[in-house]
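I have a structure here, written as structure tokens, and I will follow up with some questions on it.
With one protein chain removed, the remaining protein chains of the complex are shown where they sit.
Moving on to subunit A:
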Amino acid sequence: MKTTLKLFAILFAIILIGCGGKEEKKKEGFSYEKKASTEQTKTTESAVPASKQVDLSNKGIGPIKSLTLDAVDQEMAAHGADVFKKMCTACHRPDKKFIGPSPKDILNRRAPEWVMNMILNPDEMVQKDPLAKALLIEFNGSPMANQNLSEEDARAVLEYFRTL
């Protein structure tokens, strides 16, 4: 039996040598999304629900890196109200919790960049941003739909939120 095993081992080694190197090739492909999803062990262990938590420093993940707010631009806000009505009211009501949270006073709880990134890049936000992840769970796993707003329209929606 021992000899057999040895023989087998030798043969196996030959196979490996004979064929080695072949497997290496196909490794690249997509990596970063996959890798990212493995670092999701941290959960916010707070008794305060995500929708009530205040975090003004987190800018979220997405195209908006920094944003300064001036006095409310009423014209922009009016446009934002229109966009909000068309694209968002299926899940958000201005004054109450519906499918998703109400945007009222959102800027007391979130940075403006975070709000814009949540509108513009929801898929990545709910995968990677700790608050967005917690919100997804708090709201029964209802996805934040990507309504493909332009950056300009998303900015207008934000301006509208400031008037609520």
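Criterion: a contact is a pair of C-beta atoms (placed from the backbone, for glycine too) under 8 Å apart; a residue touches a chain by one contact, two chains touch by 3 or more; residues count from 1.
Keep in mind that, in the parts below, contacts and distances are computed from a predicted model.
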item	value
Protein name as given in UniProt for the chain not displayed, "Branched-chain amino acid ABC transporter permease", "Transketolase", "Nitrous oxide reductase apoprotein" or "Thiazole synthase"	"Nitrous oxide reductase apoprotein"
Contact residue for the chain not shown (choose from A:M76, A:C91 or A:L107)	A:C91
Sole contact to the chain not displayed, among A:M76, A:L107, A:A145 or A:L164	A:A145
Interface residues of subunit A (partner: the chain not displayed)	1, 3-4, 7-8, 11-12, 14-15, 18-19, 26, 29-30, 85-87, 89-91, 98-99, 140-143, 145-149
